[in-house]
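For this view, one protein chain was removed and the others were kept in their places.
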Amino acid sequence: MKQTNITLPIFPLPIFLLPGGVTKLRIFEPRYLKMVSIASSGQGFVIWLKDKKVKDNAIVDQILWGSWVDIINFDQGEDGVLEVDVKCKSLIEINSIEQDSDNLHFGEVSIIKHWSETSIDNAGAELSKSLETVFSENKRLNDLYTKKSLNNTPWVLARWLEILPLDLGVKNKFVVNNNFKEAKAFVESVIFDSSL
Amino acid sequence: MINHHPKFELIQAFVNGDLPASLSAGIAIHADMCAVCQQKIAQFTEQVAENSFEEEFLDRFIVDDNDALESIAAINFDHMIDDIVQSSDIDIAIPKTEKSIEFNGVKYMLPSVLNNMVLSKKANIGKLTRTRIQLNEDEIHTSLLHIKPGGGVPEHTHKGFELTVLLAGSFHDESGEYVKGDFIMLDGSDQHHPVSTNGCLCYTVANDALHFTQGINKLLNPIGSFIY
Partner (left out) sequence: MQTNLLSIATNAKSISMTDKINHPQLCQWLNSVAHTRDKQAFTHLFQFFAPKILRIARAKFPNEAQANEVVQDTMSNVWRKAHLFNQDKGAATTWVYTVMRNVTFDMLRKIQGNKEDNLSDDIWPVAENMSSEGETFDDHLENENLLSVIEALPQAQQDVVKGFYFREMSQEQLATHLRLPLGTVKSRLRLALGKLKVQLGEKHD
């Protein structure tokens, strides 16, 4: 798995993002402004899933993977705070972490493959339709995605996992287990009647 | 600064009217002091109201004529309307009266939420004084608990939940310092030993007697049911 080792800035956040996923961040801490400037002139940065609950429940001692993101858009919010849209291009494994003098973390990482990057055409499936409705009813979410792969089941599943109200500890499992069928069965049982 | 807030599920249940009066009042007291939660509650209420009265939920019940409407209602809506509009009464908003309570020679203003609740007589052990709020919710006990400076509640745990909303003063336990407005919800897995250096007044709700867990304090178990 460890073909390439890259060093990237790390942003610890309680955000679950799979490849293809987009989210908006507001950045104002000096160390993360620095991170954005490094990232936009370089190779992006890593969102490292971090949440008090995950630790407390001892589901995992430490999460060793992160979402490698590119900055795809930026803007200034009405209050002058920098807003960046980031898109996850791959999941990575964090091999080691260091901190610089500004308390910004850097990690040596290597790419890991995840089912959400695969492509399975399944036009018109119920899960896609349901997700399409979520998009159409939520402008802020909809605006993040210029291109939606609603016909691609892994893409649809990944977006569902991102937005479902679940503990991050649970979501973490869908990366650690890396099992497409399990994820599909899970999402379907939430969206459709699980007694069926 | 207020650091402890009701979690979102509680706020949802509060807005839906699904919580008992004791917990609802606890959240209302906290929200009175906490702009963040006030905002959350207002936005969530707006959202729930919108959803409740959305037209399309009704499509399958309502056909646009009065017969269908009345048959599902099994009541005569026209009569109800006539009945209601016959009355020329309007409800005048009564200005809120401010009530206070005295502990240890100090007068405290009561949150207006408690205005119409019945308080029982004060009871006292050492540095602790409490007065029960009579809400008649079976196993759920609601009280005002006053701790004199230097007083505390022995280390304890409980089978159910224990809610403390700090009305005045401060206290601390193993997890840190709590200040006026903090909304502290513990469950059976939490053990703590609150101590108030400068004294405090709390609104407390618990659904089970406390169980003291430490050495000699086990002997104090009877006061568990005293405090909460």
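Order of writing sets the chain letters: A and B. Residues in each chain are counted from 1.
Quick note on the criterion: contacts are C-beta pairs under 8 Å (C-beta built on N, C-alpha and C of every residue); 3 or more make two chains touch, one makes a residue touch a chain.
The model shown is predicted, which means the values in this text are computed figures rather than measured ones.
Student: Using the touch definition up top, pick the residue from A:5, A:43 or A:138 that touches the left-out chain.
Tutor: A:138
Student: Among B:33, B:113, B:179 or B:195, which one is in touch with the chain left out?
Tutor: B:113
Student: Footprint of the hidden chain on subunit B, which residues?
Tutor: 1, 3-9, 12, 15-17, 21, 24-25, 28, 35-36, 38-40, 42-58, 61-62, 69, 72-75, 77, 80-81, 83-85, 87-91, 93, 112-118, 135-137
Student: In the full complex, which residues of subunit A touch the absent chain?
Tutor: These residues touch the chain not displayed: 11-16, 23-29, 32, 51-53, 77, 79, 81, 83, 130, 133-134, 137-141, 162-166, 170, 173, 177, 182, 185-186, 189-191, 193-195.
Everything below uses one rule, namely that only the chains that are shown with their structure count from here on.
Student: Roughly how far is subunit A from subunit B, centre to centre by C-alpha average, rounded to an integer in Å?
Tutor: 38
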